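A protein chain is absent from this complex, but the other protein chains hold their places.
This part shows chain A:
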Amino acid sequence: MVWAERHRGRLAALAIAAVVIAVGVPLWWKTTETYRAWLPVAQINELAQLQLQLSVEVEVVFSKGTLTAEHQKKIPPSNTRQEEHVVDETTRLRYRYETRYRTATIMEEDALNQSTAAEADISLHMLSESPSGSVVIYVVPESSTVLPEGVSVYVGQRRTALLRAGGQMRVAVALKEVLASLETWIKQVLQVMSFSHGDITAALSDRVRPGDRSREGLADSMRAFKSSPGYEITFSLLNPDPTSHLLHWDVEAAISSYIQPLLSKMAPVANFSIDSQILYYAVLGVNPRYDPTLNAYTLNADSLSHVINPVEARLGSSAASSNPVLNFLLYVPDSRHSPLHITDHRRHTVPSNAFSSPRWGGIMVYNVNASGTELPVDVHIDMRRVMGVFLPQLRLMLGVQSAAPPPGFLIGPCGNAGLADWELDRLMWTRSVENVATATTTITSLAQLLDQIGNIVINDNIAEQVSSAVASLQLAVGQLEVGNLGLAMQYSKEAILQSERAFFDPSLLHLLYFPDDQKFAIYIPLFLPMCVPILLSLLKMASEVRQRPGQGQAKKD
């Protein structure tokens, strides 16, 4: 009967081992795994290979006298030109220009017969409205007087340009050559009014680390703020000498008249919040030097860089968000150091008397004549002059580039808002591409991070945000392909917001690193006392099974 008991013992040991392996191990595995919601990894990997197509609609309108009658009959209604660029192994660009040709209507002819280009521009705008992202080029005959001498292209306030037909048009040449010569001019116009390859590669700097970029390109990229959903702008008046000067500045009216139109026009790009303050007894950290030749105090360009830090400590900020802050300071020098001029490296005074610091803001020095005998002197600050300096600084900070136009181009004045439509289009092209590039790198690096570190918990809300960011990105890329710039900008902004929210979610920080010795220290006291008897009994059974054939043999003998 000992044999039956041993048999029961063996069955018990086997049953326990079976339960431990079949039930215990999966239960332990399931209860100790981290919750990771499903992420659309396949779509994210697709986005890592970014293939962007930017489509621009171009309309070329021929006015009377630019084409002969037979050319007019043979002209093709449309033409598509594509340019492919490979930026690096994961990023490809394709620019698609869809050109439509037509002749001018009678009303447009009347508009083009005005005396100056600016008036022609205004009359043309009253006739039609072109959608965001498109360009309309009016070709005027060489003999037309609407363009001044020596100017081949006039770029207007909205999205139109006036192009003077070249000499080749006069001679009876084939239509193909006429169009070809026109094509070179159109390319130049598009580089100015739409985007150039350099702008787009600069916007992709988040994905593509620039290897050897020119100094100017580097300076441009460092000057403007990176694309952000909002910006905070602060105007400050610094009065170091309140006993001598009693300053009045009507900043609210100035902002609503001059700055607000620009910011309202840029509403598709970002939100802006503006505030203003006055600081008393705020001095510059640098002592200006007296220059007898100018009979004034001067601040040289080299010492300007040390001006900002002591002032910044006093500025304070009421910003409750994490948006970048632009500061514009108006400094009225104290009576002992008046007048104060800023000189450049060649010791010439700067007419604007202002300077700016990239990604920070601008400072302007406003000289007053405290010629009254009664102190303090009432001073009413000429806000138009002040805003005339702050406005171009603001444009620079926000990325509206004013690069020198190519020879033969004349850029028209930018109108009431301080920003021409085509400048806004340019900004929207580069910002959309920048947003798409940043959002794709954020999403792909988040996916990579979550893959690498297996211990991070991925909650449902993060998975949702990632999925919606991926969806917005795909929509934005689609709209860029079609050429709907406004929608593309909007989707790219949503994509950025969602991807940043997913990447910076506070819950993604739980314990990342478990060294192996700590894992052993936790599991050994729990599992070892249980496993040792099971293992020993299994081993005992195995050795008995091996001995039994031996015994059986002995018995047989």
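In this section, a residue touches a chain if its C-beta (ideal position, glycine included) is under 8 Å from a C-beta of that chain, and two chains touch if they have at least 3 such contacts; residues count from 1.
To be clear about the criterion, contacts and distances are computed from a predicted model.
Engineer: Tell me the UniProt name of the left-out chain, picking from "Transcription and mRNA export factor ENY2", "cysteine desulfurase", "GPI-anchor transamidase" or "Nicolin-1 isoform X3".
Structural biologist: Result for the unshown chain: "GPI-anchor transamidase".
Engineer: Out of A:L112, A:L237 or A:A254, which is the one that touches the chain we can't see?
Structural biologist: If we include the chain that is not displayed, A:A254 is the one touching it.
Engineer: For the chain that's not shown, point to the residue among A:D206, A:D275, A:D291 or A:E481 touching it.
Structural biologist: The missing chain is touched by A:D206.
Engineer: Pick from A:R36, A:H71, A:H125 or A:K226: which residue touches the chain that isn't shown?
Structural biologist: The single option touching the absent chain is A:K226.
Engineer: Pick from A:A319, A:L410, A:V457 or A:L497: which residue touches the chain that isn't shown?
Structural biologist: That would be A:A319, which touches the missing chain.
Engineer: Footprint of the hidden chain on chain A, which residues?
Structural biologist: So the residues of chain A touching the missing chain come out as 206, 215-216, 218-219, 222-223, 226, 250, 252-254, 256-258, 301, 304-306, 308-309, 312-313, 317, 319-320, 322, 324, 342, 344-345, 350-352, 354-360, 362, 364, 383-384, 387-389, 391-393, 402, 414, 416, 418, 441-442, 445, 448-449, 453, 503-506, 508-509, 512-513, 515, 525-526, 529.
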